[in-house]
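Only a single protein chain was left out; the remaining protein chains are all shown in position.
Read from first to last, the chains carry the letters A, B and C; within each, the first residue is number 1.
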């Protein structure tokens, strides 16, 4: 499908937020789902890039993605002017809603770095149904624009920065433990680097709180056909490879095998 | 060297004229020389594209190229906005001046289609030294903006169009023969498709008029090192491969072996 | 009349057009049915099947390279039995040719699986002796003319459907392997499978793929694929199905000019789910523009 670039702004060091006009599709998207974006007509870069939808303006048919410029694909994205056409497959993936129980009224969002984007849409979509606490970690306060959107949707926002330049100094998981000692929420939803997710899964198990996580893996098709995006999912004593693009990206944290 | 796009306009069907700020280099360029332009940072397209310099604004340090959008490289060029940076090697190649005798005071320019661009700069640079007659062929009158620049520099401009929509209907070489029957100029300078150049070389030989031509060949380095751009050049009974990028692109027509 | 006939006949099997989805990039068709009408395809070569189910290799399984991708899926598949009971009936609903792509670890495994598939309702068998992503088997069968001859001969005994042998480009001389497969009884050849390759992350100093090495596909390999198809076409008399980096109609035509009667489209599906259908349309337009009436007017038409 063709999207039209509606806005494309640098909001933090090497992080851009882009609005894309997608029409009626916009309102059908659930948090955790992603857009698979072709970055130009050239064969270099060749593959689409998966980017989470982080905000929806359903009324105007606009979705927002926030992306860090890392390599060829995201660099190309950053160069696109307002009005440019984007070749997009969207929405792809299962979504948090598809995995979580239906009756959620209290949810803690635990995210690190660029892993906060799918949680942002989750916050937007659950703000009226559930009490939201956002516990987010960043390198420094330069990334303030990444946590600001959470403030309007959350009962409470706890920020940890690695350099202590804002909020608590340290890891987001440390703050989570402190908070869990005081109260156990109905469910935790996490997204971030796989090391962080691994700790999160351990903590959730230890405190016996249900936890869903959104994973990232290198992708090809994004639609479930090429089997390159797999992660190890345990069920009983067995494990199987499951596709992050269609079986996920959201899984129960206790099912994910993080050992690789 | 880095050039800055100064202008980039569609002037005829799929033909763009681009001004590029090159600073002091601009005034040193001779007609027949070309710019070797990198079309983006991607590896697809990978090679630079050779494009003749067709006009110079020495005062402002601006060179002009006119190019037809054919494939990936020229399509990329057409998308460049004013102010964009271009990675350019320029000037490359020998030039008409380097091949022709020093005392030229009468010159006929014979060009076809996009082959007229190096001749345009030749006209600009010889307008005060020599009487210029331009005999140019195009597909139709849609390409009028390609011959208009010749009008201010030439004593006479003869246009042939394949569909007869302007000037004479037919081939530029037919018009050349008619003109040669009336008068033989001191020298002919030609550029265009190789079929046209082959006829031109025959005609020049037949009428015994010295003739220089500017050739095109697929290029790699453009600076004489990779030996991929060769053409067959005769000298006495022998022939040798010569590099179009550095030994040319301008050669005496009687030396070129057009048989391939 | 401007009637264009895009049909091709490969050993008695009629394809409505020469465009086949390549094995491993199209799964069993289901995922693509959301994006295109499977009835439009000349054929579908399904994900490589093995006798028993396989989980495949550890992630990451894909690395992007310049104009190409490396994959190290390693034949993750549900096994031949599950294919026959769960996937084949789905595919047979559509009016397109179903090609079963078969790989194995041993001669016996190939033969038992070939026998099962042969008794099922497939249209052709594609013998994959060129998968670079499994330790034993796969590529090792396709690496020399002798081993290619041997495995083709064995499987031939169990296969009464047209037998397509899929060749590896990781060989010294493609002509020898092509001849060997033909001599062993192959009804057709398909080529190329992926080129062995590798990618390294200079920062972590580790290979990008979990399996260290992988198979290179996509536009990057097109010149190599085209060369090998051209070489094979000059060597054998049986039909050739060409592939390797086909992204658009012009690419497909180049392979047919070089001697292919049909083409497979792989990596392009990962980039653009509608790629196969767009390529069919492109070929039709090329035929119209050039006044060609049948695919025979293209195949082998290279002038040199």
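Note that a contact is a pair of C-beta atoms (placed from the backbone, for glycine too) under 8 Å apart; a residue touches a chain by one contact, two chains touch by 3 or more.
Please read these numbers as outputs of a predicted model, since none were measured by experiment.
Visitor: Among the chains present in the display, which ones are touched by the chain that isn't there?
Guide: Visible chains that the missing one touches: A, B, C.
Visitor: One chain isn't shown here. Among B:171, B:209 or B:228, which residue touches it?
Guide: B:228
Visitor: For the chain that's not shown, point to the residue among C:14, C:206 or C:293 touching it.
Guide: Reading the full complex, the residue touching the unseen chain is C:206.
Visitor: Which residue numbers on chain C touch the omitted chain?
Guide: Spelled out for chain C, the touching residues are 63, 65-68, 70, 143-144, 170-173, 195-200, 202, 204-207, 212-214, 216, 218-224, 226-227, 230, 245, 250, 253-254, 257-258, 286, 301-304.
Visitor: Extract the touching residues of chain B with respect to the undisplayed chain.
Guide: Contact residues on chain B toward the absent chain are 38, 43-48, 87, 89, 217-221, 223-231, 240-241, 246, 260.
Visitor: When the complex is taken as a whole, what residues of chain A touch the one chain not shown?
Guide: Given the touch definition above, chain A has residues 43-44 touching the missing chain.
The rule is short, and it goes like this: only the chains that are shown with their structure count from here on.
Visitor: Can you tell me which chain lies farthest from chain B, using the average of the Cα atoms as each chain's centre?
Guide: A
Visitor: Round to the nearest whole Å and give the separation of the Cα centres of chain A and chain B.
Guide: 55
Visitor: Can you compute the centre-to-centre distance for chain B and chain C, using the mean CA position of each chain? Integer Å is fine.
Guide: One centre to the other, that is 46 Å.
Visitor: How many Å are there between the centre of chain A and the centre of chain C, using C-alpha atoms for each centre?
Guide: Computed value for the inter-centroid distance: 36 Å.
Visitor: Give the residues of chain A that touch two or more other chains, as numbers and ranges in rising order.
Guide: Only 43-45 qualify.
Visitor: Using the touch rule from the top of the page, what residues of chain C touch 2 or more other chains?
Guide: Within chain C, the residues that touch at least two other chains are 66-67, 219.
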